[in-house]
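My structure is below; once you've seen it, I'll send some questions.
A single protein chain has been omitted; all remaining protein chains appear in their positions.
For reference, chains read A and B in written order, and residue numbers begin at 1 within each chain.
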Amino acid sequence: MCLAVPGKIVTITVEPFFGLRMGKVDFGGIRKEVCLDYTPDARVGDYVMVHVGFALSVVDEVEAHQVFDALRELDLLEELNDRESKEIRR
Amino acid sequence: MKFLDEYRDYAPVQKMAEEIRRVATRPWNLMEVCGGQTYTIVKTGLQELLPEQITLIHGPGCPVCVTPIGMIDRAVATAMLPEVILCSFGDMLRVPGSTQSLFDAKARGADVRIVYSPLDALQLARSNPGREIVFFAVGFETTAPANAMAVWQAARERLTNFSMLVSHVLVPPAMEAVLASPESRVQAFLAAGHACMVTGYEDYLAISKQYRVPIVVTGFEPLDLLQGVLMIVSQLEEGRAEVENQYTRAVRRDGNHAAQQRVAEVFEVTGRAWRGIGDIPLSGLRLRKEFADFDAEVRFRLVLEQAEESNECIAGQVLQGLQRPYDCPAFGTRCTPDSPLGAPMVSSEGACAAYFHFGRRKENVESLVSLAAAR
Partner (left out) sequence: MLNLSCPLPRPVKDRILLAHGGGGRLTNQLIEDVFLPAFSNTSLNARHDGAMLSAGGTQLAMTTDTYVVHPLIFPGGTIGDLAVNGTVNDLAMCGAKAIALSAGFVLEEGLAMKTLQTVVDSMRDAALAACVPIVTGNTKVVDKGKGDGIFINTTGIGIVVAPNTLGPESVRPGDAVLVSGSLGAHGITILSVREGLEFEGPVTSDTACLWPAVNALFEADIPVHCLRDLTRGGLSSALNEIATVAGVRITIEEALVPVSDSVRGACELLGLDALYVANEGRFTVFVAEEDVERALAVLQTQGVSAGAVRVGTVYQRSSGIVTVRSRIGGNRVLDMLSGEQLPRIC
């Protein structure tokens, strides 16, 4: 369930009647009208996760790196282990 | 595309898979709850990258699959009313009811339209004052905020020609139902990342504690799924049973307050029947009395015959991960996407459809195994 896709907010408008916070979100060049009422803190330039025309979460750009940091740590560990085993063999 | 492509790259994915192979020393059975996760796993051939001892069991996280057959019948009957324009997400149109699907109804003259968002259905109501617009509101917690907003907005605008057929379901009760089954082999869950964007993951603490299962909130891209698996396997190997969040770029512990609030204003929790599984108490949502004007079941008061399910379909077993699609005697022969007997064959990410479509038929498993070996 739940196809949600990250897109970049390019404009934010307030809909003429009844004030639903709407915006244009860009997905690789495609732009779609999206309701931003559930992400009141989202600003132009932020990335949001969009599901059926609604932004449900602002992408945390710092956290987005965590998996790559974890992988880098694995690389470092490997390096350490390699060095250790070389030392032991000497 | 940013925040998508990076999680699909070959090198980091291989690295993560390598780490899983290093950490896993025993066989483990993990369930990924969400149909969208099943889709990624089968589409990218992710299982091939995992060590043999790790088994991914596909869960009931496909709202299309679990929508009760009686609700499909009701949607079809409503669509057949001449004044009605029935709007639906694309996934729902192919699901067979007792005798026909919404697409069959369309062939017989019903005005059935696909929309991307419930707001599109709202727009149809504004621009077609002489017609009755009915929106088929299905989904898990991810979709509830959107559907809630549509009703709330309709109430604000005092629209008189808009209503919803509600068939919402909730994830945690489904997970509990799976664990409570005596035949369950599930030892841990990859929880549905997008549903958790809305709800947060506090609810999982109790389940994790009661059943002593690790639960990791996981995203939908290959790297996310592998990291989720790694986190679970690490817990299992160390004898831990905690709730962790892999999908930190999108999910916060408390979830989305504004969305939760709107859902609570418009909907209330109720028992629901899950196609293939049965009744699960407090596992769904229905419109609150204050919004009865927008409830299509109330507006149209249709009396329908008792719904009938095919007795060949083992959907319940598949949805709970107790059997694989190709264990079903009808799989690929009497039950195919062209002529589905049950729901998991219909939805693009129902386990049976995913297996059929991406080739996990027993005879194709051979072909894929030799492809994998050839790498």
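Quick note on the criterion: a contact is a pair of C-beta atoms (placed from the backbone, for glycine too) under 8 Å apart; a residue touches a chain by one contact, two chains touch by 3 or more.
Quick caveat: nothing in here was measured; it's all calculated off a predicted structure.
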Q.
Can you tell me which of B:18, B:120 or B:176 touches the chain that was removed from the display?
A. B:120
Q | Which of B:42, B:151, B:231 or B:352 contacts the chain that the document leaves out | A | B:42
Q: Could you list which residues of chain B touch the chain missing from the display?
A: 1, 4, 8-10, 13-14, 35-36, 39, 42-49, 62-64, 87, 89-91, 93-94, 96, 100-101, 103-104, 106-107, 111, 113-116, 120, 124, 139, 143, 222, 337-340, 346-349, 356-359, 364, 367-368, 371-372, 375
(Q) Counting contacts across the full complex, list the positions on chain A that touch the omitted chain. (A) 1-3, 5, 7, 24, 26-32, 50-52
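The rule is short, and it goes like this: only the chains that are shown with their structure count from here on.
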Q) At what distance in angstrom does the C-alpha mean of chain B lie from that of chain A? A) 22
Q | chain B partner contacts - residues on chain A that touch it in the complex | A | 1-6, 8, 17-18, 20, 27-28, 35, 37-40, 47, 49, 51-54, 56-57, 59-61, 63-64, 66-68, 70-71, 74-75
Q: Name, in rising order, each residue of chain B that touches chain A in their complex.
A: 1-4, 6-7, 12, 15-16, 19, 34-36, 61-63, 89, 116-120, 139-140, 142-143, 145-146, 149, 153, 156-157, 192-195, 197-198, 220, 223-224, 227, 246, 248-252, 256, 258-259, 262, 349
